[in-house]
Structure formats: C-alpha cells, structure tokens
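Take a look at the structure set out below.
A protein chain is absent from this complex, but the other protein chains hold their places.
By letter and in written order, the chains are A, B and C; residue numbering begins at 1 in each of them.
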Amino acid sequence: MTFALSLRGQRRKTRARRIPVSLIVGGAMLAIQLLLAVFPSVFAPYAPDSFDYNALMQPPSLAHLFGTDNFGRDVLSRVIHAYSVDMQIAFFATVLPFLFGTSIGAVIGYTGGLAETIFGRLVDAIITFPFLVLVIAIVAVLGPGLNNMYIAVGVVDWVFYARLAVAEVKVQKRLDYAEAGRAMGYSPARIVFRHLMPNIITPLIVYWMTDMALAILLGSSLGYLGLGAQPPIAEWGVQIADAKNFMGTAWWMSVFPGVAIVVAGLSFSLTGDGVAEKMRTRR
Amino acid sequence: MHLLLYVLRRIIQLIPTLLFIALVVFLLVHLLPGDPASAMLGDRALTADVNRINHELGLDRPLPVQFLLFLRNLLHGDLGRSIQLHQSVVSLIEQRLPVTILLTVMSALVAVVLALPLAFVAALRRDREADVLIRGTFQIGLSMPVFYIGLLLLTFFGAYLRWFPVGGYGDTFASHLYHLFLPALTLALSLSAVLMRNLRQAILSVIGAEYVDFARAKGLPARLVLLRHVLRNALISTVTLFGLQIGTLLGGAVVTETVFAIPGAGRLMIESIYGRDYPVVQGTTLCLAVVVSLTFLLTDLIQVMLDPRLSR
Amino acid sequence: MKAGLSLEVKNLSTTFETPLGAVTAVDGVSFDVHPGEVLGLVGESGSGKSVTLRSLIGLIHPPGKVTGQVTWNGQDLLSVPPGRLRRVRGGEIAMIFQEPMTALNPVLTVGLQVEENLRAHTALDRGQRRARAIELFDLVGIPDAKRRLENYPHQFSGGMRQRVMIAIALASNPKLLLADEPTTALDVTIQDQILKLILSLRDELQMGVVLVTHDLGVVAGTCDRIAVMYAGRIVESGSVLEIFDGPRHAYTRGLLASVPQAGAERGPLLAIEGTPPALSALPTGCAFGPRCSFANDACRATRPELAEIGPGRQVACLHHETVAASKGQFA
Partner (left out) sequence: MTDPTLISLEDVGKVFPMNSSLLRFMRGLPQSRVNALNGVTFEIRRGETVGIVGESGCGKSTLARCLVRLHDCDSGRIRFEGNDIAELEGANRRQFNRRVQMIFQDPYSSLNPRMRVRQILAEALSVHRMRPKAEIPARIAELLDTVRLPSDAADKFPHEFSGGQRQRIGIARALAVEPEVLVADELVSALDVSVQAQVVNLLLRLQTELGLTVVFVAHDLRLVRHISHRVVVMYLGRVVEIGPTERIFSAAAHPYTQALLAAAPEMDPRHRNTKPAARGELPSPLNLPPGCAFNTRCPLATGRCFTERPELRATEYGHMAACHLVDAHAVSA
C-alpha cells in the first residue's frame, strides 16, 4: 500500500507514451481484416460464388491457395468474402446494444431508486434465458437471416451493457469528483455524460470488443445451423456447414474458415486486453 | 438457520422470474408476422386449416386471456402438442431434457476439473512460460465456435482414431457416458477457459490480500495458506461466474447436440425450428430457461456457504 | 518469567524489480529491539517503514528482494530455511496489521483463525486450543468470548476486530510484536484503548514491540525509542524524550513543528515545503535536501551517513548541530 503510493511518481513519467503490445498487435490484425472486409474483391483471386466443376475439392495449390470446395469454388476467395459478412455481424449486432445499453445504464445507475430496482429485476429475468437459445428462438420465429439475427441479438444484448454501465456508474457516482460536480450545481446530464462517462467507458469498450468476438461466434454458429446467413452467401459458419461431410477427405474446406474465425476472435480479444491494459496504467 | 431463510427468500424471488420466463415464451409465438398458424403451415395452407389451428391454440382470443390460458395449461403441465411429432410437448421434453442435463453436468464437471488446477499453475507461475502457454491455449479455445470444436474432436477422436462414437446416445448409462464424452469435452473447453481466466485473476488478487499476508505471518504451512485462505476466497467470484455461464453452456449444448446427433432437448428445439413446430420451440425454450434459473439458485447457495457475509 | 530475546537488524535493504528499473524501498536500515521495549518506526507514506517491517519476517512478495541481516535468537531470519522461518513467524514473532477488516479472512470464523495459529505452533489438542482461544479473547478484552469465537470478522466492530487480530497474533506467546499502523483505521477513543492494551500486554508478556506509525502523538504516548525514516532510510534515532526535546535532523524537526500546538491557534504552522521524493527519482546527496532549509552544496554532493552522536542517539545530517541550535526559534 505504502509502496504503491511511492511508485506513483515514477509511473507518472512513462505512462502516457507506452502502448501495450497487445493493443498494437490486436489493432493491426483488426485493421488488416477490416481492409479485407471492405474491399474483398480487391484481395480475393476469384469470385466467391463461381462454380468450377473441373476443380472440385482440390487440395491447396498455387492456383487455389486454400483449395476448392465441393462446387469447385475457391476457398480462399470465399473466406475473404466472408469477412464482409462476419465483420459486419460483429459490428452491426453489437453497436446499437453498446450505445443504447451504455447510455441507458449510465442514466439508470445515476438515478438509482425505482428505475434501478425494476432494471435489476429485468436483468435477473433475462439472464435466466440462455442467450443462444433465446436468439435461436427469436430467429426461429422471425425467420432465418442476418437482419432478424441483429434484431434477436439487439433485443437481449443491450441489457449486458446496461448492467455493466449501472455497476460502474454506481461506483463512480459515489466518488468525490462526482459529488463535487453536484455540489457545484452542475446539471445531472453534465455529470453523467461529461464527468462519469469518460470514467466508465473503458470497461464497456473492453466488453464491446469481447462482445464482437462473441457475435462472430454466434453469427457463424447460426450460419452453421442454417439460421443466420443463408447459402450461397460466403460466411464462415455456412462454409463449415458445407464442409462438415468432408472433414476427413477435404480438410481445407473447413480448416481455413475455422482459422479465420479464431483469428478474428483473437484480434478482438487482444485489442480488448490492450485497451484494458492501456487504461489501467493510466489511472 | 440463516441458510434456510435465505433459501426461502430465493425461492420467493424465483416466482416473478418464472412468470417472466413464461411471458417471454408466450410472446415469442406472437412475434410471428401475420398469424402464427399460417406461419406454421406455410404459404400454401388452406384457410380452414389455419382457422382450425388458430382455434385449437386459442389464438382467436384476446392476448391477455391467451396468456392466462397459457399459464393455466402450464400449471397443469400442459405445453400443447407437437404439430410434427403428434405427441404432447411435455412427454417429448420428458424424454429429451434428461439427456441435455446429463450432457451439461458432465461438461461442467470436465470444465471444473480442467480449470481448477490450471488456474493455480497459471497464477503461481504468473507471466512465466506455463502461464503464457495455458492462457494462450485457452484464449484460442475461447475464440473457436462450439460447433467447430465439436467437428474437430469428432473428426479426430471419432472418425480418425475411432476412440469414441461419432454420435448418438447409447442405451445403458455407461454407454450414455461414453457417447457423451466428446460432446461434453466440446462444451467444456470454452467454459473452462472462462473459469480458468477468472479463477487465475481471483487467485492473484487474493494472494495480494492482507489476510493472506496475515496467514503467512502466523507461520501457517504454505499448503494451508493456499487452500484455506487463497482458494476458498478466490472461488467465491468464480462460483458466481460459473452460475452465469450455465446459460451459455446450455446454449452450447443446443449446438453440440446438433453436431453430435444427440437426442437431447437442444436438438429437439432445432429440429422443431426447421419443421416450424412452434409449440415444441416454446416448450424447450421454457424448460431450458427454468433449468438455468434453478441452477442460479444452486450456485447462489454454494456462494452463501462459501461467503458468510452474504447470508444475513 | 522467561528471558526475552532481542532482534538485531543490520543493513536491511529491500529492492523491488519493476519494469522501469529497480526501486529501493528500504535502504541499509539497522536497528535493534530489546525485550519489553517499544520501538517506534516513524515516517510518512513511502518512507519504507511498513516495507521494513514486512521484510523482517519474509513477507515481501516476489519481485521484491531483501538483503542484510536480521538476527533473532542466534539465527539470521533472512537465510534460515522456510520451515524454521515459519516456526518463528507467528510463534516467536507476531505481526498485526493496519486494517483488521482486510487482514482477517472474511470467510472463516475468528475462532478458526485463532485456532490455526495454535495448531501451527503448539502441541495443544482440540479442547485445549479452544480453551486457550477463549482465554486470549478475555485477555484482549472481547466480552462473551465463547460465543464470539463462532462469529465472522464482519460481525465485529472496528475496534473489536483489531482486538481479534491482536488475540490471534498473541496466540502462541510471541516474544516480539510487529505492529503496522495498528490504530490508524480506528477512532481516537478506540485507538487509545488499543494502544493501552498493547502496552499492558507488553508489560505482562515482556514482549518487544516494533510500532510503525505516522502519528507523532501515538509515538509520544507509547514508544520508548524511535527511529525516524525518510525515503527508505533511518535519518534519526534515539530515545523518545531526546528526540521530542531536541530533534537533530531537519526532517524530524519539521515533522514535530508541523503538528499544531496549543497556544498558537490560527497562526501559520511550520510546514515542510514540497513533497517526499519518488523512490525511483531520489535526489543526489541527502534525500531531504530539496525540502530542507539548512541544506547547502555539501548536502547535495554527499549522502550523510547515520552517525552516533551520543549513547543510543544517531542522526544522518551534516548540520545536526545547527538544527539542534535553531530549535529555540520555533518552540
């Protein structure tokens, strides 16, 4: 305790400029994948859906670096085109829950009282539904497809952001700087959004990163089950579902989409860890 | 004594939760665009059939009345009939749910067995090779979708090495366990990754706690300090997390059962979705949610037993 | 009455390896503690007083390295095998902490926490251990001992918790008590009770006590001798009377003068300008130099060593005579 205090001085100097390795690596990986997602046709050697019946289930070769699938489609091109779909899932499924959940949670946490009690009950009830089961159920009712998946995820997911925001705000609002703002006569809106928000946003951003990784897992799982992206759209889960009968004979069909999922997930987690670490050294 | 009161309180708190679950499951079907019956029967359904089904399901009455009817049926153990399988939903679930529960329990056990010692190793060897290796491996496992892990294990241990069956459930209990081993392992990997990460962090923070220093200052043997003072306190947060993860585990079970062709409630649900068999979708969703809320009760109890501060 | 033991500390240093280089939290500290005596280790946050205390019985966590000699009962505690050290810890040398709420394990009954100490250090059986635990609770003034043993730490008030911690520490009749700011978290009337308790236990058990504190009032009220620490080093030591009457180090003098005295109400206090230096960025020469009104070029060039200036009286200041002479100005 005493020692930690005395270290404060030296952390002061080196802190700001040091960027954690995980943030650099994760960020760079994300940037590359975003490029692939935005300009897939620039990087993909073939069209994702061009059949080549002369080259069915070819193992990786110079012509087809990742081999071809059972319709003779180039696996590399499909994996690259799938970036557009899966990165889109990662972002669109989570961005609204993140923004909405965070703001509403901050307000609820600051207001407290009845709003918080009601919200608490809602959270208790919602977390009893297995997330995937609920999403599957909603998609089942609305019909398969990406848009319905976003709706299904959004209906539930904001609650987790809001819950985190409530918890963080409840800690921060008791701190003296928030009290000082109140004693100064600042408006609640100013205190919540100008004073508290910058201090609670880090864990929420970190959670958002994790959530994007989870969204990719969810998206590919639904794709695999036939409830998400619909064939012939190139999507990793769909690709693996197509490949599941050829696991032993044509490993390349499933391995490359699988690796793509893992790499995407890892880069979000790494970036999240990096953000957390960066912010930790800042305090 | 305190514990008993606590259980009572938690059971009382369960009631609104169960009501909410029922409400959500009820509303689920009413989210359907147009009327449920035509959605169930598809575009080419005859008007007469639609009307018949609407009436059979009581869908021609006002929504609140329908909900009350739904609740009444629920209390009588009636979840409706499967459109596809022509069986009562309850009997279907009775057959299928135990499979899912066995799978979940097995995978929870496997996850704990994996996570506990590895978390200790990782925490005590913090930032050294063992820690980096353990965390790295689990991080990769965490980034893999459950169905993909399943397919990999299935291909390698099932199809290639032929150590385990590639699917099914078997007839005897021993054979159940044998059939469910790979699926349980599949499900356990991501859970154990989550648990390991949390427990490692908890151990690290507890090791720095002053009461651990005090325990060492008392001259207690290292083993006692680790087990009685470090592990017990560290487990408190991990048990909470474990409870929260049960939902994820059940969700994963739905996928795993599909991958391994296990006749569980999850697979029943997915098949019913393909067949637009909404009463079954409703029923399975409801049951899985109830299972989760009961598990919460259980983990809460373990927590209270671990942490006397919670039972007041 | 058994004969007491003395603790001899020679040239104790504790260094922490950080990503930004080694930081020396305790730098060449030497002192001894005799049976039945209360030695006060006085200093502000970051002065290294708590780290010193923890270093004595090997409670420094891994990135930290401790060197020097800590002689107790004819052996060097820094080099004895772990098993032997464990027997000393809690058995012969006990330690109590600042925050009883965080120093007691929240999920175990206090009875168990007393008992495990007895189990580690005595041959008593279950029943005897329980009897001894009740006896200890009585000794430290916890009413209704039998019932209270079944309670958890959160069921006690702050003062009672501190008594529980003392009872645990005393379980095996230690001959030396290390107390790390034992009353800082307590209210003044409770602090008073706890300090009086420690003093009476000292008399009863003929224990030596090392009391780490930042509160000069506590020092005046309880210590026999004191060692003042600044930036990891002892800058002045001697009997409490000598030091309160005539501080020889500019830091000690400043510390004493910055406490408000009766009779000078609403006048400016004699403050020490500036703040204590970060351990990673110590100034050259005397660490107190930049804040010292007596400092000159000599102080900035060489670091003054702790030197004997009288029987049992040491100071590490080039100008200690000037400091002593200037005392009258502020008294």
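Some points to look at:
Basically, a contact is a pair of C-beta atoms (placed from the backbone, for glycine too) under 8 Å apart; a residue touches a chain by one contact, two chains touch by 3 or more.
A quick note: this is a predicted structure, and the numbers were derived from the prediction, not measured.
When the full complex is taken into account, the listed residue touching the unshown chain is C:D187, out of C:E135, C:D187 or C:E204.
Of the listed positions C:V259, C:A307 or C:A325, the one in contact with the omitted chain in the full complex is C:V259.
The missing chain, though absent from the display, is touched by one residue of A:I19, A:A63 or A:L175; that residue is A:L175. One chain is missing from the display, and on chain C it is touched by residues 44-45, 157-160, 187-193, 195-196, 199-200, 214-223, 240-241, 244, 254-256, 258-262, 264-266, 268-273, 275-276.
The set of chain A residues touching the chain not shown comprises 8, 12, 175-177, 179-186, 190, 194-195, 198-199, 282-283.
Criterion: only the chains that are shown with their structure count from here on.
Rounded to whole angstrom, the centroid-to-centroid distance between chain A and chain C, based on C-alpha atoms, equals 51 Å. Computed from the mean C-alpha positions, the centre of chain A lies at a distance of 22 Å from the centre of chain B. The multi-chain contact residues of chain B, meaning those touching 2 or more other chains, do not exist; every residue touches at most one other chain.
Per the touch definition, chain C reaches chain B in the complex via residues 54, 57, 59, 61, 82, 85-91, 94-95, 97, 99, 102-108, 116-117, 120-121, 152, 154, 165, 168-169.
Residues of chain A that touch chain B in their complex: 121, 124-125, 127-134, 136-138, 140-142, 213, 217, 220-221, 224-227, 237, 240, 244, 247-248, 254, 258, 261-266, 269. Contact residues of chain B toward chain A in the complex are 13, 16-17, 20-21, 24, 28-29, 31-33, 139-140, 142-148, 151-152, 154-155, 159-160, 244, 246-252, 254-255, 258, 266, 269-270, 273-274, 278, 281, 284-285, 288-289, 292-293, 296.
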